[in-house]
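Left out: one protein chain. Kept in place: all the others.
Read from first to last, the chains carry the letters A and B; within each, the first residue is number 1.
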Amino acid sequence: MRLTICALCLPFVMRIAESGDSRYVSLMDLDTTSIPELTAEELRQLYKLLISTRELDLAAVAWQRQGILPGYAPELGQEAAQVGSAFALDTSRDFAFPTYREMGVALTLGVDMVEYMSTHKASWHGGLYNPVTTRLAPIQAVVGGSVLHAVGWAHGQRLGAADVVRSEDETGGLPAAITYFGDGASSQGDVHEAMNFAGVLKAPVVFFVQNNGWAISLPTEEQVAGGTVAARAAGYGMAAVTVDGNDAPAVVRATRAALKHARSGNGPVLIEAMTYRRGPHSTSDDPGRYRTLDEERRDGGEDPVARLAHLLLESGAADQAFLDNAGAEAKAHTETVREGVQALKPRPGQEMFDYVFAEPTDALKAQARAWREESEHV
Amino acid sequence: MAEISFPLPDLGEGLIEATVLEWLVAPGDQVERNQPLVEVETSKSAVELPSPQAGVVARVYGEAGEKINVGEPLVVFEVPDDTAGIVGTVPQEAPARRRVRLSAVLDED
Partner (left out) sequence: MEADAPAGTVETMSMQAALNRALAEILAEDPKAVVLGEDVGRLGGVFRITDGLQKQFGADRVFDTPLAESGILGMSVGLAMAGFHPIPEVQFDGFAYPAVNQIITQLARMNYRSRGTMPMPVTLRVPSFGGIRAPEHHGESLEALFAHVPGLKVVSPSSPHQAYHLLKHAAAQPDPVIFMEPKSRYWQKDTVDTGTPGNLHGSQVVREGRHLTLVAWGAMVARCLQVAELAAEDGIEIEVLDLRWLKPIDAEGLAASVSKTRRAVVVHEAPLTAGLGAEVAALITQHCFDTLKAPVERVTGFDVPYPSGDLEDEYIPNIDRILFGIQRVLEYRRG
């Protein structure tokens, strides 16, 4: 278990202790000790999700090379951060807000992966899955763009929660939002506004930062002043935790601790999962222009998938036959997704017009008519 | 298409050559960055060389057992001339296609 309260917050904590001045924000330590270790069954489930994500991610890069997808944003190396955090969610009440690199989150939430991949197939920007039923907001391309949405959604849960009994047990308390963004997005003003709002409103939201070391070509040290996003939580009076983002069970436990905190009405939590973007920013990116293979090996850390496999074997939670079987299932799943993605046809052009308004204007209907008459899709 | 050559890197202090043990890729293969390309042996050890970039292998140099000098070409990659932006594709120039014909009586008043 590698949960640590951000070291940079310590001076603040000490200062409060010394002064006893209540005007200083009170920093809340996450009670991670009460979060139990994962059961063997949970570890096995986690591995299946991790290896499925890995297989699909590698395949998607190959599909782009084969012309099946026009482009893809790989998440190689971030499997534990994504799967682990989503694994802790309760999809009967929680809601996740992704950017465009959260394939592992989608897979863990049970989103149909053909409908998810349709965004990379250029079928529909937000993906074809139903965000309401899957509890995963539409994919969106603006980094940091959905962070404020999570705060709004989470505040809405408080507003509607007059009759929700505040409870610290696993089943009670508020529904929570989790919002995903990266070290690059942390530079955006919207992220500051979101954290400040959430802190002021005590919104039940988990800010999940995947610090993967790179925003396209810019390394974290040139992106994040002070070197850590988690340190900023102190300024918002928000509990924060940094976690080894390549350690899937540790990410699950950190997220469970954060959710428990948020559900209890204690306000937002920031988790900074330290991980590494092992691949390029996108399938058109060439990392050789800004980092060397030696640097990648040095900074990449442990492979999160191999690491969990090792843990399963060491702890006796699973044997090699289980791992082999999970790998085979992941390959089979990926193959099914490929068939589905290849079968995707362009959406009917009429849909361009259908979804602009709930009640289309006459002017737009006229444009749709003109399009039907003048296009080959009559 | 353009070609990018990957010369045999210096694999250790003072080593000037290496022997090809086994090729792990062949011309025509699409390789990804960091994918093992070839196993070579130096006087110190046998190592797998990872690919410095993504691309299609155009040519490889050296049969198994042959020596290659440091700095000489090992692999030549084929990469598109028109590299796309970080997202999106390079549009293909399509010949002008039409269904609509113009017809007009132009009174030249």
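Assorted remarks:
Everything that follows uses one rule, which is that a residue touches a chain if its C-beta (ideal position, glycine included) is under 8 Å from a C-beta of that chain, and two chains touch if they have at least 3 such contacts.
Note that the structure is predicted; figures quoted are calculated from it, not measured.
Of the listed residues A:32, A:53, A:78 or A:119, the one in contact with the hidden chain in the full complex is A:119. Per the touch definition above, the residue from A:132, A:321, A:343 or A:363 contacting the chain not shown is A:363.
Within subunit A, the residues in touch with the undisplayed chain are 70-71, 100, 119, 121-126, 140-143, 184-185, 187-190, 215-218, 222-224, 289-290, 346-347, 349, 351-353, 356, 363-364, 367-368, 371, 374-377.
Contact residues of subunit B toward the unshown chain are 82-91, 93, 96-104, 106.
Methods note: only the chains that are shown with their structure count from here on.
For the pair subunit A and subunit B, the distance between C-alpha centroids works out to 33 Å. Across the complex, subunit B is touched by residues 61-62, 65, 70-71, 216, 279-282, 284-288, 293, 296, 376 of subunit A. Here subunit B touches subunit A in the complex through residues 30, 32-34, 50, 52-54, 83-89, 99, going by the rule given at the top.
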